[in-house]
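So the structure is just underneath, and the comments pick up after that.
Only a single protein chain was left out; the remaining protein chains are all shown in position.
We call the chains A and B, going by the order they appear; numbering starts again at 1 in every chain.
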Amino acid sequence: MAGIVSYGGYVPRYRIRTREIAEMWGEDADAMEGGLRVESKSVPDEDEDTATISVEAARTAFENAPVEGDALGAVYVGSESHPYAVKPTATIVAASVGATPLMTAADLEFACKAGTAGVQAALGLVEAGRIDYGLAIGADVSQGAPGDALEYSAAAGGAAFVIGDEGVVAEIEDTTSYTSDTPDFWRREGERYPQHGERFTGKPAYFKHTEGASKALMERLGTSPDDYDYAVFHQPNGKFPVRVAQSLGFDEEQYETGLLSPKIGNTYSGASPLGLVATLDEAETGDRIFFASFGSGAGSDAFSFSVKDGIDERRTGLKETFEDVEYIDYAQYAKHKGKIRRD
Amino acid sequence: MTAPRFWRKINQRYRLVGTECRTCDTAFFPPRDLCPECRRESDIAEKAFSGEGEVVTKTVVHDAISDYDAETPYTLAVVELDEGARITAQVVEGDGEVDVGDRVEACFRRVRDEGEEGIVQYGTKFERV
Partner (left out) sequence: MLRDVAVVGVGQTSFGEHWERSFRDLFVTAGVRALEDAGVAGDEIDALYGGNMSAGQFIQQEHVAALIADYAGLATERVPATRVEAADASGGLAFRQAVLDVASGASDVVVASGVEKMTDLGSAETTEALAGSADREWEVFGGGNVAALYAMMARAHMDRYGTTRRQLSEVVVKNHENATNNKYAQYTNEVSAELVESTPFVSEPLRAFDCSPASDGAAAVIVVPAEDAEDYTDEPVYVEATEQASGSLAVHDRDDITTLGSTARAAERAYETANVSPGDVDVAEVHDSYTVAEILAVEDLGFAEKGDGGAFVEDGRAAVDGETPVNPSGGLKACGHPLGATGVRQVVDAAKQLRGEAGTQVEDASVAVTHNVGGTGATAVVNVLSDRNGRNRRSR
């Protein structure tokens, strides 16, 4: 059965504290930190973007993979911050891992779930026997307008998964999606920052779709939260994933391993995939992982993974990279994020 | 650097694909099509470099050409790759902490933009191991 053959995550090493942003805008720092349950978020270096983060994640995945880049038949990069409006990020990634030219590639966009859409697309091609291996990436250098609520959480990071049916270490038992046309968060062509429907992003969007996909998947598989050792959800902040996990019947022991947003913020397309990377780094053979992404607009892709032999050889030590970080102030952050225009 | 000129060496810039002379067993990065030692007896083949090496010398650039102006100050180094060739590239490390003799490894970064409307040119920089 097909699934994840190897994986890798990348989070830039710079961090800004929620308090620093709150103080900049004269907001109540304690209330902001407590309300979002995000202490700090990751910030890309000035020369990092979705393409570089995708490449670093992909290269980490190939460090431990049983195959080389040229084995790939497809590369999909999901993001809402592709460096180009027209010209794929996926070709940059493909070239950087030596996958070109006999392969297909495309960029995907579905707010924060474009990465898992790529996993499903690659999985379909593998299961159909069209390709041997596919690479699916979710990565973002997300944007929040200065002073907007999004600015407290919009972070940078990404994760890459090599999907195949040989050498699988996390079998995809099944996947289900729940999708509707729900305008909770958007960015129009040519606009720098996204807009959102504030509280409309919660119940009718995040919770309805995540719960919808999750329940449908468990019903189809005949599983319940008790059957899983770990649970990972999209994490736009530190609060929503905990609430959705609890409402579905998962407890802290199951979701804490994959809950990264309190430390790194919301990495958008990278968010739930990075949670999965952190979980795979700790899961043992035989463990089961429940996973659900969410993307505004809106949809959720739920997956059930079964961890297989060989997982020990694939571990990446993602969380260890969180120990060597550099905290920056708002001025440095503004420079890193290109918020200061020089022309 | 125009798009075709950048694109022509994309494998070299992205993946450190250099060359080697099999006659004298010398590795070249940047790639050479003619071995300066063996010249017409050169037997040149592609060679992939691991991207690991050591800082030979470095500087912190404060005054850069305009394309790199937004990044100053940045650390620039000559890195000797383990396979034997040397390259000039930025070292991505806060506050210029990297020093001569430090071990470094390749990472993938934006190197320059061809203006706001032009192409983004990616390539190899280094980070301290």
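Criterion: contacts are C-beta pairs under 8 Å (C-beta built on N, C-alpha and C of every residue); 3 or more make two chains touch, one makes a residue touch a chain.
Predicted, not measured: the structure shown is a model, and the values here were computed from it.
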Visible contact partners (per top-of-document touch definition) of the missing chain: B
Selected from B:A27, B:I44 or B:V61 as touching the chain missing from the view: B:V61
Contact set of chain B toward the excluded chain (per top definition): 1, 5, 9, 13, 30, 56-66, 68-69, 71, 73-74, 76-78, 86-90, 96, 100, 111-112, 121, 123, 125
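Going forward, only the chains that are shown with their structure count from here on.
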Distance between chain centroids, defined by C-alpha means - chain A, chain B (Å): 30
Touching residues on chain B, where the partner in the complex is chain A: 10-11, 14-15, 70-71, 92, 94, 107-111, 116, 119-120, 122, 125
For the chain A and chain B complex, residues of the former touching the latter: 45-49, 51-52, 55-56, 59, 83-84, 87, 92, 95-96, 98, 326, 342-343
